[in-house]
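As you look at this complex, bear in mind that one protein chain is not there, while each of the others sits in place.
The first chain written gets the first letter, and so on, giving A, B and C; residue counts start at 1 in each chain.
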Amino acid sequence: MYSVAVIGATGVVGQQFLVALDRHPWFKVDCLAASPRSAGKPYIEALRGPEGEVRWFCDEPIPESFIDMEVKDSSTIDPSDFDIIFTAVESDVALKIEPVYAKETAVVSTASAFRYEEDVPILVPGINDNHVKLIELQKKRRGWNGFITPIPNCTTTGLVVTLKPLLDEFGLDKVIMTSMQALSGAGRSPGVLALDIIDNIIPYIRGEEWKVEVESRKILGSLINDKIKPADFKISCTCTRVFVKDGHTEVVYASLRRKASIEEVKEVFTRFGESVFRNKDLPSAPERFIICFDDPFRPQPRLDRDLYGGMAVAVGRIREDPALENGVKYVLLSHNTRLGAAKGAILVAELLVREGVV
Amino acid sequence: MYSVAVIGATGVVGQQFLVALDRHPWFKVDCLAASPRSAGKPYIEALRGPEGEVRWFCDEPIPESFIDMEVKDSSTIDPSDFDIIFTAVESDVALKIEPVYAKETAVVSTASAFRYEEDVPILVPGINDNHVKLIELQKKRRGWNGFITPIPNCTTTGLVVTLKPLLDEFGLDKVIMTSMQALSGAGRSPGVLALDIIDNIIPYIRGEEWKVEVESRKILGSLINDKIKPADFKISCTCTRVFVKDGHTEVVYASLRRKASIEEVKEVFTRFGESVFRNKDLPSAPERFIICFDDPFRPQPRLDRDLYGGMAVAVGRIREDPALENGVKYVLLSHNTRLGAAKGAILVAELLVREGVV
Amino acid sequence: MYSVAVIGATGVVGQQFLVALDRHPWFKVDCLAASPRSAGKPYIEALRGPEGEVRWFCDEPIPESFIDMEVKDSSTIDPSDFDIIFTAVESDVALKIEPVYAKETAVVSTASAFRYEEDVPILVPGINDNHVKLIELQKKRRGWNGFITPIPNCTTTGLVVTLKPLLDEFGLDKVIMTSMQALSGAGRSPGVLALDIIDNIIPYIRGEEWKVEVESRKILGSLINDKIKPADFKISCTCTRVFVKDGHTEVVYASLRRKASIEEVKEVFTRFGESVFRNKDLPSAPERFIICFDDPFRPQPRLDRDLYGGMAVAVGRIREDPALENGVKYVLLSHNTRLGAAKGAILVAELLVREGVV
Partner (left out) sequence: MYSVAVIGATGVVGQQFLVALDRHPWFKVDCLAASPRSAGKPYIEALRGPEGEVRWFCDEPIPESFIDMEVKDSSTIDPSDFDIIFTAVESDVALKIEPVYAKETAVVSTASAFRYEEDVPILVPGINDNHVKLIELQKKRRGWNGFITPIPNCTTTGLVVTLKPLLDEFGLDKVIMTSMQALSGAGRSPGVLALDIIDNIIPYIRGEEWKVEVESRKILGSLINDKIKPADFKISCTCTRVFVKDGHTEVVYASLRRKASIEEVKEVFTRFGESVFRNKDLPSAPERFIICFDDPFRPQPRLDRDLYGGMAVAVGRIREDPALENGVKYVLLSHNTRLGAAKGAILVAELLVREGVV
């Protein structure tokens, strides 16, 4: 068993880590850490609000084994005690503490702080496993014993999972994507006020479009001479917030390098989805990474976000696009707080173990 | 004053007609008609449900003057009694009754039944006023004293209002549009069940995408030798339903024929919006047809759908599109039950009067 | 194994029956029946809508074993083929077909058609098991080989589960209840339109208050000389509809016959909840029938409706009521489509088996 710590364990994403790590076959949570305010308290006490209520935000109950575990101060733990440190903190905090941890051990981060550094891969298992090699360079350049691997923005993940087989099979020239993102993607501090989203759409999410555009090309890029060359398709996004609890819906229009029929696209999605994790033995990997619907009313967030434990990307409405050259269009749905956050980060850690870097 | 009748007066769209026609300076409602079931009853009695409740669905109260007006059977009225007949019925009903009315008088329809006929213009005042000329041909060909002019699908309207100035100024090559449509667009029979849309998005609206694609090119087309030649841009749409009461949001990506800066686009939208109805003296026309926001969080349906009485199209997030050639992208919002339905139809009727065909 | 049929199998409640009966240890579904329109089709084909989409409304997938099962015409099945027939049809249909079935076999019904008949018990296992005796009288009086046992209205169920221990321990004088009911309680035909409930509450549900008032007193009544004497507390309800998918919330104010402290009430709820099904060996019975929360923010429908498979009643905010004599007030939550519908009906059938009447 690998010894792991969860930083930001009292926050929403931290809680999702605990649910996903409970009874994990490889990882044993030996440390829950948070801000000094929570330090020294049993975990459940650190969650209490002003009325004594337990501020636990997952649908699943708190795993028994964590209830009484003492919360540590994230600024004073010894990173060398752990094989992997999962961080679930805001970017400004991540900027400070992740390098401290990385001097000693592997850090898998949900924050964006280091995503855009040249020597930092944004790993999505099944999509760019070979970018793991960049880690060696990172360690060497920075003189660290450990390293930082951030996961992508939750909106990027579903997109790159579906673009990867298109890119490999047909080539990609252009991608245009409109997202309708779930409330949970905004977190809880401050999150989205009900007053702002009732009977409404918010047509802008700060920084999101840039992230998706840059991350997608980096993740799908090629590692050449220890440098990631971004994939050379053009990409344009519009990200909006809608009244859905979980699950980001994305409407994608892609211009391929060569003509593909709708049947070919479906077949490529399905084949890739079924084969990508076969025989990889990653405990958190879904049996199928992409699921294709023929029913035009699907995917729907409430109905389909939890397929394969929220680790699959559901795709529907695959049609020819009459406006783009070799155009294909589709709607995808991916679970922003499962594949797109804690469970996705755990899958990255599993890959790191398999690849021998942890 | 012109004498008008409203067909389907007890339905939702019919009710919106009554609100919009109340105290209209040119039009006097002399007849409310509906199915035989309602015929012979005072209007308010025809609205009553099983518990005696009045099934009135507008935010505004029922205009006083209609409360006790007797509802007529739409299949037995004499169309020649009226200068204009507004129809607010389902397409299958429209298919039967509109030609009967059109033999005698002008019919302005919210139904799609005749929209795709060669000799039928889909009028949007300010956008394709010259298509009015097609009416003469329609009357001649069909041997009618009157004619049918349908308004477009409510999703088409906002789109063509914004595409028109782009087309005129810069030329249009491609248009890609993703809509997030309001519940009221689905009407009430059957409409959208709360159970289906709670915490959810429905990624498909039957027939909608085809309608928007075909109608947009027809409306923006050129009338050449008594035939409309569709505008020659390519267009691709994905239409979805979200949890918003009124106001369709559309995310538009356009490839222009020539490069335009964001400032130019804003200026063209604003100038067109301010000038298009100037000195036209159409009572229902908004002072500004397009309103541009610089605030990236706008337009929002709940906040902006009622600008200028729901007759303006709000545009925001105007940005360069990095994926398309000479690309520009923006978000628009238009009120599907005002500009996109009854009030839009009344504006068409006003245009018909001004153009001398009524 | 007992052979069972599900009538109305293609509807929402029928679907919930199938999910709950899949792999049931005692009951084997040998027949799915519905209207003539569905008869003769494989189950999955009977569910298809106009676009080929499968109109399946449960969160769980369709159990494999039913997918290809042929649907029968509910008016032509032979009831004597089955040990138990579960009916999930509208009341007007129930009124016709249930007596036909009951001539031959046991009918457990979710419809209200026979609930208010003198010789028909409304069974809630754990609450009024002794009312089972009324079945003998029903069979004799009507000359049937079988019988009808309807479950209560879904709003009644949670209420009587919590009133029962109060009645037994302290006596009940008055009950005042305000409900905030879920959308699924209204079904799908016509159900609640999203347009009507967005940003809204509907303060009236036809017939509901009368049902809850009458059913509660009948269920909690005493069986004396083959007649149910309604419990003699006074009861007053107001039933409203809110924007919640599943789970009816009820705010209850009760005047007890003798003074009880809040601690006593909690203790009585908890003890009853834990003991009522102990050693009863009913497969669908929850381990705890009532769960008490100290956290004042609970129960909440989204968080707590699925406790114990949706078969438990969650209670919170237990406080003294300063307005009523010996007053206590609390908030309860019960799952209207699990305990309150199909799963509740199956629990009734289990009781009937245990009591030897099936």
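Here is the rule we use: a residue touches a chain if its C-beta (ideal position, glycine included) is under 8 Å from a C-beta of that chain, and two chains touch if they have at least 3 such contacts.
Please read these numbers as outputs of a predicted model, since none were measured by experiment.
Q: With the full complex in mind, choose from A:I135, A:I148, A:L166 or A:L183 the residue touching the hidden chain.
A: Of all options in A:I135, A:I148, A:L166 or A:L183, contact with the hidden chain holds for A:L183.
Q: Of B:P25, B:G52 or B:G143, which sits in contact with the chain we cannot see?
A: Touching the chain that is not displayed is residue B:G52.
Q: Of the residues C:V29, C:I235 or C:L307, I need the one that contacts the missing chain.
A: C:I235
Q: Give me the subunit C residues in contact with the hidden chain, please.
A: Considering the whole complex, subunit C reaches the absent chain at 174-176, 178, 180, 198-204, 213, 234-236, 238, 240, 242-245, 249, 251, 253, 296-303, 316-317, 321-324, 327, 329, 331.
Q: Name, in rising order, the residues on subunit A that touch the hidden chain in the full complex.
A: Residues of subunit A in contact with the hidden chain: 50-51, 57, 183-184, 188, 190-199, 204, 206, 243, 245.
Q: Residue by residue, what part of subunit B touches the chain that was omitted?
A: For subunit B, the residues touching the absent chain are 51-54, 59, 198-199, 294-298, 303.
One rule holds in what follows: only the chains that are shown with their structure count from here on.
Q: Answer with line, ring, star, complete or other to describe the graph linking chains that touch.
A: Looks like everything touches everything, fully connected.
Q: Taking each chain's centre as the mean of its CA atoms, which one is farthest from the centre of subunit C?
A: Max centre-to-centre separation from subunit C belongs to B.
Q: Approximately how many whole Å separate the CA-defined centres of subunit A and subunit C?
A: The mean C-alpha positions of subunit A and subunit C differ by 41 Å.
Q: Residue numbers in subunit B touching 2 or more other chains?
A: Residues 198-199, 204, 243, 245 of subunit B touch two or more partner chains.
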